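A short write-up of the structure that comes next.
For this depiction, one protein chain was excluded, whereas all remaining protein chains were kept in their positions.
And then chain A:
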Amino acid sequence: MSYYFAIIGTQDNPLFEYEFGTAKQGGDGVARFPEQARHMNQFIVHSSLDIVEEAQWAQGQMYFKCIDRFYNNYVSCFMTGGNVKFLLLHAPSQPAIANTSRASTSIAANPTSPQTEEAIKQFFTEVYENWVKTIMSPFYHVNMEVKSPVFRSRVAAAGKKYL
């Protein structure tokens, strides 16, 4: 399973992006997007913004679960109170699908299973907590790109912990 995580500001401007792979089940935490598809991630994530904006007023939740799909790429969304969007693109690695001998409950194989939704929710919640701390810094301005290495390492830690 490979992940691409992006934070989108209120002007639909990217604030932060981070690519990682699963650390569960012996994963090494390295993203394995096919080379010819990797640069598409940004487009896929941004193209789901329309759906996010449609969904955002429909429910009182911050976590929208999996809201969009593009072939084998699933996009989950979390929206902060300040209208900043956390978007997580997750792409199951191909071999996991071929494994039909038994219904696997692992996060890697089922991008829309309740377990996966829950894991992603925990990931988003942890990132959200760190996000709030980061934007409380007096040197941060609204819609400014987040360059903080501390925040990056905390996102990485959350990804490792839950995904």
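In the analysis below, a contact is a pair of C-beta atoms (placed from the backbone, for glycine too) under 8 Å apart; a residue touches a chain by one contact, two chains touch by 3 or more; residues count from 1.
In this text, contacts and distances are computed from a predicted model.
Novice: Just by its UniProt name, which of "Trafficking protein particle complex subunit BET3", "Eukaryotic translation initiation factor eIF-1", "LSM complex subunit LSm2" or "Ribosomal RNA-processing protein 42" is the chain not shown in this complex?
Specialist: When "Trafficking protein particle complex subunit BET3", "Eukaryotic translation initiation factor eIF-1", "LSM complex subunit LSm2" or "Ribosomal RNA-processing protein 42" are compared with UniProt, the left-out chain turns out to be "Trafficking protein particle complex subunit BET3".
Novice: Among the options A:G26, A:G81 or A:P138, which residue touches the chain absent from this view?
Specialist: A:P138
Novice: Write the list of chain A residues that the hidden chain touches.
Specialist: For chain A, the residues touching the absent chain are 133-134, 136-140, 147-148, 150.
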